[in-house]
Each structure stands twice: as C-alpha cells, then as structure tokens.
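Report on the structure given below.
Note that this complex is displayed minus one protein chain, with the remaining chains in position.
Order of writing sets the labels: A and B. Residues in every chain begin at 1.
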Amino acid sequence: MSLIEIKNLSFSYLEDSPTLQNVSLSIQKGEWVSILGHNGSGKSTLSKLIIGLLKADEGEIIVDGVTLTEETVNEVRKKIGIVFQNPDNQFVGVTVEDDIAFGMENLCFERSDMLSKIVEYATKVNMADYLKKEPHALSGGQKQRVAIAGILAMNTDIIIFDEATSMLDPKGRDQMMEYIKSLKDQGVTIITITHDMKEAILSDKIIILKEGEVLASGETKTIMNDKVLLNKSNLELLLPLKLLYMMDEANIKNEKVHDILWQLSLNK
Amino acid sequence: MKSIIIGQYLPGTSLLYRMDPRSKLYILFILMVTAFTIQEFPVMVGLLVVVLLSLQIGGISIKRVIRGLKPVLVLLMFTFSFQIMFIKTGPQLVDETLILTSYNILLVVGIVVFWYMTKKYVPSKFLYFLLTVVGIIVLLSTVHTPGANLLQTNLTIYTDGVMNAVFIMTRLIIIITLSTMLTLTTKPTDLNLGLEQMLKPLKYIKVNSEDIAMIISLALRYIPTLLDEANKIMLAQASRGVDFSEGKMKDKVMQIISLLVPMFIISFKRSDDLANAMETRNFVPRQKRTRLHVLTWHTIDTVMITISLLLMSSSIAWAIIS
Partner (left out) sequence: MAIKFEQVGYDYPGFNKESYSALSDINVEINDKGEFITLIGETGSGKSTLVQHMNALIKPTRGSVTVYGIKIEKDINKKGKKVKLNPLRQKVGLVFQFPEYQLFEETVERDIIFGPKNFGVSEEDAKIRAKEVIKLVGLDESYLQRSPFNLSGGEKKRVSIAGILAMEPDILVLDEPTSGLDPKGRDDLLKLFTDIHEKLNNTVIIITHDMNTVYQYSSRVLVMNKSELVFDGSAIDLFTKENIQKWNLDLPEILQITKQLEEKLGIKIQKAPRDIDELFHQLKEVL
C-alpha cells in the first residue's frame, strides 16, 4: 500500500479557472519524489492540499491509511511536516531552541524529552552551537535547517519541501540538497516541490505538472529519456541533456560521450 | 543589530537575576503601592534608602539607573516647579522681584545664546541648563537698572513648597528606579512567561493569557527582523529620490507612506505564511501545550515577597496611626 495516495484531486481558487484538475499520484514509503512545474502549474497548491491548508473541491488524499478530512487534519499533520519557501516567515521561536521545541510543545512532549531531542536534532543539522541564537543573526540556509530539525523532532518521517531553496543563495541551496539526500538515506519519505530541473533529477521519481494537470509521472531516468515529453513540458532542459539530444539528432553515435553526458545530467 | 532578548536587559548573576520574574513583578507592585501610601517625608527617604540598598545587592550601577531616569527628566522638572510655585504655606524662603528691563533683556539674550552655542561641549547638559536658568533668575532679581521696566513679577518660594516638591520627586524616582531594576534584570521572554502565569485568572473575563503571551512572544521575535526590513525599504525609497532627512510637512507624509505601506504588505504576507507554518506544526489555539521554558519558584522569592509585604503593611499602619 502506498504511503500517500492522491485520487482525482481538483481545486480552483476562482470559479472558472481550475488550479488543479483530476490529479492522481501515489508515493511509497522511503521514496523521494519531485513535483516539477512552472510557477502557476499548481504545484504549491498541491502541497497545501496534502497538508490540509486548503480543502479540495473534489478527490481524496490518503496519508498512511488516514483519509484527510476536517476531522482528521491534525492527525495527518502529525505524519507530515512541511518546510516553506520563506525562511523568515516560518521561524516562530525567539531562539533556535525555542523554534525546534515549538512543534513538540504543541504535541505535549515531556520537557525532558524535548531537551534531549533539541540537542539530538540540532546536531543532525549542524546547528548545535546555535541553540541560543536569534533568527535575525542566522542565514536563510541556517533557518531552513532549524525548520528541518523542528519537524524531525516531532517524530515525523514524511517531509514536504515547498520550493524551500528558492530564496537561498547557491551555497545554501547546495547544502540543503545535501541535507535532503542524507534524510533520504535515513529513510525519510521526501516530496520536493520545485521548478528547478537540477534539483528534481536528484530524486527517485518525478511528477511533472503543467497547467494543473499531471503531464507525466515516473522514475527519473525514464522521464529524462523521454525527449518528446520534456519538450512538451516546456521545462528548461539541462545542458548535458540538450547536448545529448543534439548529438542524437545529428546521428552522432559515440557511446562513451553518451554515457558521460548522461551521467552529468543525473549528477548535477 | 541589537538583540531584542537584550533590549534594556543586561546579563548578570546577582540575586535579582536569580529571582522568578513573577515575584519581581509582585514586588514591584507591592512597593509601588507602598510608595503611594507613605505620607511623611522621612519615611519616603527610608524607602529610597531601601531601594538604593537593593541596587547595591543587585549589583546594578547607579549610572544605569540615572540613564533610566532621563526620559522622565522633563516630567520631574515640571512636577518640581509646579509644587514650588503653587504651594504657598509654611515659612517663606525666597521673596524676590524679578524685573525684565530693556537693559537686562540684552544680557538674558546673551546668556541664552552663549548656552546654546556651548552646550554641546558640556558633559551634563541637564545640569548646565539648570545652571543657566538659575543664572537668569539671579540676573533678573539683581540687575534692575538702568532701563525701562518691561515685565515685573514676584517669585516667592515657601518651605512647604520645597518639601512637597522633593517628596513627590523622591516618590517618582523610587517608582522609576524600581521599574528600571525590573527591566534591567529580567529578559523580555521571561517577563512574558511570568505575566502569562500571573494573568491566568483573566480567563474569567474571557481574556486568554496564553494567547496574549504568544502574541508578545511573536512580536519580540520579529522586532529585529522588522527593523532590518524597514531599513531596506528606506534605502530602496531613497534610491527613488526620497530624502528622509529633509522635506516639508507634505513631503514627510509621503515619505512615511512610502515606508509604511510596504511594511504593512510584508507583514500581512508574513502573518499568512506564519499562520500556515504554525498550523502545520500542530499548533491549535487554546489547546493544551507543554513548555520548554518553565519558571521555578525558589525560597528566595518567598522571602523577598514577605519582606516587601512587611514594608507595605508597616507603612500603611504608620500612615494610619499618624
């Protein structure tokens, strides 16, 4: 059984322009799935629907066996955490340790439990030396890491990253992707919402959204191989891949070059 | 950028820092009531001595306290002069005729100009100002001739006036010093925690102290961020020709609008995002939550409150008896 099951989801902000139409997808435990699309493709709306910030007009969302309804929304939120785009607008605590504790306080963790978890998860995201620091003294990347620690501390093992790197500088972005990779290795189920192909190819599975509909869904390698699909999606192709396609079109068959370019497409 | 956990707070280790913020708030209230029940001058001085002793015990420098008095200096002066001028009982101390003549008016103007030009070089501007005022009064009472009389008035000061003035000033100084002691030794976040506990009974009039404490906590968290953003917006608008240092009234209004509107927009977006973030982290208003930071009441807190209550009751008793 899938960990997250989305069936025929539809939603519109305004009467006659649907933001999402008949979206269906499933996510397995331990998978890293990227939801890839332009601004306006409906991807952020999708993440808000999964976490219950918006209510779907039609369709179903089932998380770990629990169907998302107004009554079950709190239960679902104990299973999924979300890191938003703006590092400043989700940092609640007056200090780093206060922010990590916030979620645990809401879930009525015992104080001794909170204290040990704060140290444990702050260390995991390399923020153990910053526990007493205030947010305005931290960089965007550091604040996002604190957000991750706060979510993990609630014993949550599904995390949605909703364009969580778009307000960071390149270093911050790279660091975040490293952390996400290590989270995946630890068995956390990850959903990244992004418009960046470079980030999407690091994941196991890619779902491409275009104008509110699922254009394609499948393993990363399969999607990357589908030239027709990528063209249709209007997404920016990665340079190595572009070069690969150019060679294919000109009928230049060099296996070694092919391999190198393919590797580059997937690594970068 | 100044940290808001600091604010007026200065880290330290003395007794005052180790006390529970609740007991400090209670004691502040108790001693303020005491200050208002005292009727006699010697008793007020006694209370002042107690306050000064606690400054010593608390390891707080007098300089900091004086700095805390600066904002209310004008109020203190006003109160003082008011009492002196309007209370006309008791033996007379001063009876002078002040005359402004066409001759000494030039000297007065000269003194004022001299004061204005030299005040930046003087360490204590307030004392210098007082000295100048006293000098002008002395001038107006002694140097009358030559010249025609322009203005004439009588300056009379009576003992009671002076006593009252000093009495009320001492009371004000005590109250302000006590408040300054509180904010110097207590972090705003701890004060918030203390208030939250103390205001719990307000739930009987449908006011939830936890909501208020959360609001204050978020405000404390965002003040430095907002200051940074305001600064950035000012720079952006300055780049569009807004000159924040100059301008007539109409321009000033435009300048402020160009700063406030973006701040509001940012804040509204922030509230939206923050509410979403809090909800997705399982925050449900009014629902029970455990806390990372807890306040612990110690013996010293009980001792200090008892002492303050004794002070208050003895001063009330004394006031009733006399």
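Keep in mind that, in the parts below, contacts are C-beta pairs under 8 Å (C-beta built on N, C-alpha and C of every residue); 3 or more make two chains touch, one makes a residue touch a chain.
Remember, it's a predicted structure, so these values are computed and weren't measured experimentally.
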Problem set entry | Chains shown that the absent chain touches, full complex | A, B
Problem set entry | Residue of B:Val49, B:Leu106 or B:Ile265 in touch with the missing chain, whole complex considered | B:Ile265
Problem set entry | Hidden-chain contact residue, picked from the options B:Val33, B:Val49, B:Ile257 or B:Ala275 | B:Ile257
Seminar exercise, completed: Where chain B meets the left-out chain, the residues are 229, 232-233, 235-243, 257-258, 261-262, 265-266
Problem set entry | Contacts of chain A with the absent chain, listed as residue ranges | 38-40, 139, 166-167, 169-172, 195-197, 234-236, 239-240, 242-243, 246-247, 250, 252, 254, 256-257, 260-261, 264, 268
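Just so we're on the same page, only the chains that are shown with their structure count from here on.
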Exercise. Which bits of chain A are touching chain B when the two form their complex?
Worked result: 48, 51-53, 74, 77-78, 81-82, 84, 86, 88-95, 97-98, 101-111, 114-115, 118, 134-137, 150-151, 154
Exercise. In the complex formed with chain A, which residues of chain B make contact?
Worked result: 1, 3-5, 189, 217-218, 220-221, 224-225, 228, 269-270, 273-274, 276-284, 287-294
